[in-house]
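A single protein chain has been removed from this complex, and every other one stays in its place.
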Amino acid sequence: MKLEGTFLVAAPRDTVWELLTDPDVLARTLPGCERLSVAGENRYEGVISVGIAAIRSTYTGSVVLDDIRPPESYSLAVDGQGTGGFIKGRGRITLTEQAGQTSMAVSGDAQIGGRIAGVGQRLLDGAAKKTLKDFAAALGEEARKRLEREYRGFRG
Amino acid sequence: MATRPRYVGTRVKRSYARRLIQGLAHYVDDVRLPDTLHAAILRSPHAHARLGAIRTTEAAKAPGVVRVLTGADVTGKIGNVACASALEGLRIPPHPVLAVGKVRYVGEPVAVVVADDPYRAADAVELIDVEYDPLPAVTDPEAAAAAGAPVLHEEYGDNIAYQWNLSGGDIEAAFAAADRVVKSRLVHQRVVPNAMEGRGVLARYFPGEKELTVWTSTQIPHLARSVLAGMLSVPEHKLRVITPEVGGGFGSKLNVYGEEAIVAYLSMLLGRPVKWIERRRENFQATIHGRGQVGEVQMAVKNDGTILGMRYHVIADLGAYHQLLTPAIPTLTGLMQTGPYRIPALDTRVTGVFTNKVATDAYRGAGRPEATYICERAIDLIAHDLGLDPVDVRRRNFPSASEFPFTTATGLQYDTGDYVKALDRAVEIADYRALRAEQREARARGRYLGVGISTYVEICALGPSAAAPPGVGWWESATVRVEPSGKVTVMTGASPHGQGQETSFAQIAADMLGVDLDDVTVIHGDTAIVQYGIGTFGSRATAVGGTAVWKAIEKVLAKATKFAAVLMGVEESSVRFDGGRFTSSTGGDKSATIQEVAGAAYAAKALPADTEPGLSATCFFEPKNFTFPFGAHIVSVEVDAETGAIKILRYVAVDDCGKVINPMLVDGQVQGGIAQGLGQALLEEAIYDEGGQLVTGTFMDYAIPRAIDMPRLELHRTETPTDVNPLGVKGVGEAGTIASSAAIVNAVVDALAPFGVRHLDMPLKAEKIWKAARVRVAAGV
Partner (left out) sequence: MYAAAFEYHAPSTVNDALALLAQHGGDAKILAGGQSLIPLMKLRLASPPVLIDLGRVTELVGIREEPGALVIGAMTTHHAIEASPLVRSRLPLLSDVAAAIGDLQVRNRGTIGGSLAHADPAADWPAALLALDAEVTAVSRSKRTIPASAFFRDLLTTALEPGEILTSIRVPVPAAGGHAYAKVRQPASGFALVGIAVQLAIEAGKIRSAAVGVTGVAATPYRAAATERQLANRAPDADAIAAAAEHVVDGVEVLSDLRASSEFRSQLARVHAKRAITAASRM
């Protein structure tokens, strides 16, 4: 299953990069993320509940970052296992400055095995798109809050 | 036998229909024993992976759980799943009942949980933690056959399970002499049999008596018993297999599955009954699939349509492991390669290939729908490429009725047949000329009608035991017992699961013995009650099993005649039997009813010379040949070029299954058979993604025909009895499926001819049709 999407985040690239490499922010913004903690260099472990509305499956697994080029891009490898089966994703996130804002491009593919693979085919693509969209929106919200704090801090 | 049969040949309603409709029948799940434990299976979510640690502690502690077992626990305790095929050079990889070392298809059993109710067992399965180290999977059979593919069974170095070749005549000469070679690539997609009742097993072991009883939804109770006895190291005579009502099999239960052995083993281990009822998702993933062939056909032809020779090179998608007959099915395609045609030269090569999917095996038609499809598509391609009428090409290549028994280039001897007659009949009933005229007229107005023909011959009523797999015969057995009261018990080794032999065998017995239909009971499916039998598959129950009944009754009548002679005080040679009554040509108006004779036989007051008391007989009937039913189906369709929608306008079937015992049952078989062939042609496909996930895993995505999808079927028959058995019966269970896919595809391709379409693979989904029709539209014609 292909995962593609480009989203505009209302914050400068450096800010977005910081957010994207902050496990606490990721834990808050990744839709369905229940727990995310650092487990080594460029490695996170956690629990994520994937799905839409009532259709959910919980996976325990890891995210490993690779080929990191701050503040531009990194690759990530996601591996999760749960009672519903497994998920495996490989992708790259690329940030481009766009007039003080950031265009975030997500590109990759995911493999889903187990229950939902044999049942939810027609919903998988849509669910993936929605998840990416919601993630980008949450990231945008985090960016806004951070900028506000910085601004207030700046104002003193 | 009565001069005019009272029952045989008439539309007698099934005696057991009422209990099925009223929900009073007993399927495996309806058998309730006290203290039963329930099993649930953990199945692999990976198509190909190394199996690491399996942590079962949490599951074992879960509420209600009694035991959790993995492959390591049953190695050496339960034998591997059996494959009965013995082709030369066949590789049979070990097939453990619970995965060991590797998993090779999504759905492969990895562990089993036993708990006090099925819900808790299902909950506990979720608590088992398995380490998988995923490997690349290969699902496309051509890719699996190619070098560099991920190898499923590493000991072989590649995924080739076998290479089977069949040749006849001089193929080189045939192709050299041809005016033209007509060829096409053909794909038979994998389909899911989807019997209404999934698999199910209940096992009960009595530790004191060391007796094991297994209730299982199977088509082969005696064979299953023999195989399970081997797998469990239980003496065969201490194992009883009972087949309760079976909700459909269609070949998917012509098998012995690992779960049957696992459940039986658990009962032996725990000393309590254990039950496992398959869920529909499991049925999709882990019960055998049907079909799965990709190949190319080449026909060497003269310009007048005469076929000189035929080549078929095919790759068979076997799945990850063999089930009972997995490798054999594509070889049945090879045997029936030449169909109802006089094709003197033949070159068939079948490459059986392992893929990361569940095994394929027998599914209604089992190799013969593929053979018919290849022939019938080829005929239409010949007609198309040479500008001939497809009816004429068929007629030109049929053997005439006087050429029977007809020996094919594949080495088979077709018993009887009149293919021209069946085709002529279908052409007449369908009004073929009018259909073609209608088609021309419609094309002029931008409507696309198509006419498709399928003339088939199929091989069934297995069969001569020499042709069966090693260790197994293909005869069938019957014991007919006239009780002291004159009621009749027929015990058949066949195992009907919807075909209706409880009725049709009763018809045969009632007519032969001159009793009422209700006075006959037919028993099957219990190895403790019924003598060893082979089972129901390959459209054999009536032709082989019914003949066994017939011959057993002949023996009964011979013995009864002796008793009648004594009762009437006449010479045995003067005794006549008709309509349930013995008379004598020399005895005046003396007579004795079969009931009186039965009573006398058991009372044994005056035994005839050299005769034992009682009145029953057993026959094990060994047929000297297969039988070869045949027929012609003609279908007309309309295709909507804008949407790809297909509408079947008329469906005419002329089938010849030899003599007909019960026309209603035969109609039912043909209708059901056509439905499944229609399903393959238009709707069904078991799709695996590149990662080996079965994407069409439920009825949300896997479409099977419903009543509303079925066109009105016009069913007709010709009757050309076989000389293989005294009943003259050939078999009809699979004929509808064998004929129909080709007829429908031929019709749709014919409809799309104005668009330059020559061939389309099944299933004929709307998008495929629409894309094919766009070519011409784009060209502005």
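So that you can tell them apart, the chains are marked A and B in the order they are listed, and the count of residues begins at 1 in each.
We take it that a contact is a pair of C-beta atoms (placed from the backbone, for glycine too) under 8 Å apart; a residue touches a chain by one contact, two chains touch by 3 or more.
Since this is a predicted model, take the numbers as computed values, not measurements.
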Problem set entry | Contacting the left-out chain in the complete assembly, out of B:Val695, B:Val724, B:Ala742 or B:Leu760 | B:Val695
For this session: Decide which residue listed in B:Ala122, B:Ala173 or B:Ala468 touches the omitted chain of the complex.
Result: B:Ala122
Seminar exercise, completed: Sole touch to the unshown chain from B:Val187, B:Leu388, B:Leu649 or B:Ala766: residue B:Ala766
Exercise. Residues on subunit A that touch the omitted chain in the whole complex?
Worked result: 51-57, 83-84, 115-116, 119-123, 125-127, 129-130, 133
Seminar exercise, completed: Had the left-out chain been drawn, it would touch subunit B at residues 118-119, 122-123, 126, 279, 281, 642-644, 683, 687, 695-696, 698-704, 706, 709, 765-767, 770-771
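We adopt the following convention: only the chains that are shown with their structure count from here on.
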Exercise. If you average the CA atoms of subunit A and of subunit B, how far apart do the two points sit, in angstrom?
Worked result: 51
For this session: Could you pull out which subunit B residues touch subunit A in their complex?
Result: 45-47, 106, 126, 132, 134, 281, 284-285, 689, 691, 693-698, 700-701
Problem set entry | Touching residues (chain side subunit A, partner subunit B) in the complex | 83, 85-86, 88, 111-115, 117-119, 121-122
